[in-house]
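Input: a single structure, listed below in structure tokens.
With one protein chain held back, the other chains of the complex are shown just where they sit.
Order of writing sets the labels: A and B. Residues in every chain begin at 1.
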Amino acid sequence: MSQAIDDHGPRQHPALAHHFNDMEQQHESLKMGLWLFLVTELLLFGGLFGVYVFFRVWHPEMFAGASKMLNTWLGTLNAFVLIASSVTVALAVRCIRLDQPKKTVWYLLATIAFAGVFMIVKYFEYTHKFHAGLFPGENFNNLDFALGKVEGVVAPIQNPHVFFSIYFGMTGLHSLHVLGGMFFLTWAAWRTSKGAYSSEYYSPVELGGLYWHFVDLIWIYLFPLLYLI
Amino acid sequence: MSAHSDKHPHVPPARVYYGVGAILFILTAITVVTGKCLQLDSMVEEVFKLKFTGLNLILVMAAATIEAVLVALFFMNLLYDNKMYMLIFVGSLMFLSFFFILTLFDTVHRGRVYAERDTIWTESGIYDKLRANPGAVRSIHGHDDAPGSDAPGSDAAHDEQDSEAEGRDH
Partner (left out) sequence: MNKLPEKHFINSSRGIKSWLLTMDHKRIAILYMIMVMSAFYVAGIFALIVRLELAKPGALFFKDTVIEKQVDKSGAQKGSGAAGSTVAADEAGTGPEPAGAEGAGGDETGVAVPAAAEQTAPDNQYKPIDPGMSGDDKARMAKSQVFYNKMFTLHGVIMVFLFIIPSVPAILGNFLLPLMIGARDVAFPRLNLASWYLYLIGAAFSVFAILHGTVDTGWTFYAPYSTQTGGNATVIMITMGVFILGFSSIFTGLNFAVTIHKMRAPGIGWFDMPLFVWGIYATALVQILATPVIGITMVLLVLERWLGIGIFDPALGGDPVLFQHFFWFYSHPAVYIMILPGFAIINELVTVHSRRHIFGYKAIAFSSVAIAMLGFMVWGHHMFVSGQSEFSSMVFSFITVFIGIPSGIKIFNWVATLYKGSIAWTTPMLYAASFLILFTIGGLTGVHLGALGTNVHLHDTYFVVAHFHYVMVGGTVIAFLGGLHHWWPKIFGRMYNELWAKIACGLVFFGFNMTFFTQFYLGSQGMPRRYHDYSGMLKTNLFESLHGFSSWGAMVLGLGLLIIAIYLIHAAFKGEPAGDNPWGGLSLEWATTSPPPTENFLVDPEYTHGPYDYDRVLPEDMSSETAGLRKV
């Protein structure tokens, strides 16, 4: 690879890979690659959204009843936290494009902190569910529905465990993505603090931001679908 | 090479991000309130004397969609960026909708024709004939249990057919 034809011009950026002509081509390629990756992520989640839609059309009463067991206020808190993190990461990308790496690092750290809050809230939600025996599928071990003890649910509902399979499947996959995003943004923040990025080369920050917005987008739909309706 | 050769693409001012963030907060609050506290269907019926169902669902999903569009356009920069990315994103949503719609064609209509066939057969009295002559069962129930085990008679087969039809009709 070292004997690359040297036609990148006199002042080529050290981050420019040998097979690209200029920084712009590299940046645009990376961005398009990330968008296509987001498409695959969307279809990955799409399968789970599909499960949700098909089962909801079959058993709307089961969804309405079982969702009463979720804590709306914690879900709302998480929605606000994720939106806030989306704002900060957007500002981080803006700052690095304006050559303000210091501010970028702070905004990225704020984003990671918000993500941490999200994960902590999720942890409490999950442990609460587990204590109540609200496991997915056949491990479901909660008699409240059968005994009619759930507030607002008049008739006993069938197969509430399917709702919790979907709930844990969707939020679980989403949480994994939050964790992945946290790691990537941490790396990006570290590299930014080392001065690796500037307005000439900021692809990793922008890609991390795009990915993070996508994670936020998924939650924007997950939250009302699971908690509210 | 790429269609987009602007060296310094548009960098929006910070207040755009704060503004969009504020709108997102408000919309989320609206969805929570509608989802949790309001019964839009009955409210509309009281006030306007119009009967609707699922207004809550529609309002909540509309608010979520507006939020998603705002995030995509401003935070993900689709508004200012190469339109190719918007095409990619919207196109993938289109394919996802193929998946949903075509599968719903199955799950929603499951059992409809089977149920009708069963009615037709019941009315035609074919099951009575079959009860009289159990040996002929398999000629109709092409997908029956293992041959030989269906010998006990057509009653079981008939019941199975019924329950199958109902079971499919979710």
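What we mean here is this: a contact is a pair of C-beta atoms (placed from the backbone, for glycine too) under 8 Å apart; a residue touches a chain by one contact, two chains touch by 3 or more.
Only a predicted model underlies this, so the values are computations on that prediction, with no experimental measurement involved.
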item: Contacts of the hidden chain among displayed chains; value: A, B
item: Absent-chain contact - pick from A:43, A:64, A:77 or A:119; value: A:43
item: Selected residue (touches chain absent from view) among A:18, A:102 or A:149; value: A:18
item: Hidden partner chain, touching residue among B:10, B:83 or B:109; value: B:109
item: Touch criterion as defined above, residue of A:51, A:77, A:119 or A:196 at the omitted chain; value: A:51
item: Residue in contact with the excluded chain [from A:12, A:29, A:71 or A:100]; value: A:29
item: Contact set of chain B toward the excluded chain (per top definition); value: 1-2, 84, 92, 95, 98-99, 102-103, 105-114, 138, 142-148, 164, 168
item: Those residues of chain A which, in the complete complex, touch the missing chain; value: 1, 3-5, 7, 17-20, 25, 28-29, 32-33, 36-37, 39-48, 50-51, 54-55, 58-59, 136-139, 158-159, 161-162, 165-166, 168-169, 173
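Keep in mind that, in the parts below, only the chains that are shown with their structure count from here on.
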item: Chain A-facing residues of chain B, complex; value: 1-2, 4-5, 7, 11-12, 14, 17-18, 20-21, 24-25, 28, 31-32, 34-36, 56-57, 60-61, 63-64, 67-68, 71-72, 74-77, 81-82, 84-85, 88-89, 91-93, 95-96, 99-100, 103-104, 107-108, 170
item: Of all residues in chain A, those that touch chain B in their complex; value: 21, 24-25, 28, 31-32, 35-36, 38-39, 42-43, 46, 49-50, 53-54, 57-59, 72, 76, 79-80, 83-84, 86-87, 89-91, 94, 97-98, 209-210, 213-214, 216-217, 220-221, 223-224, 227-229
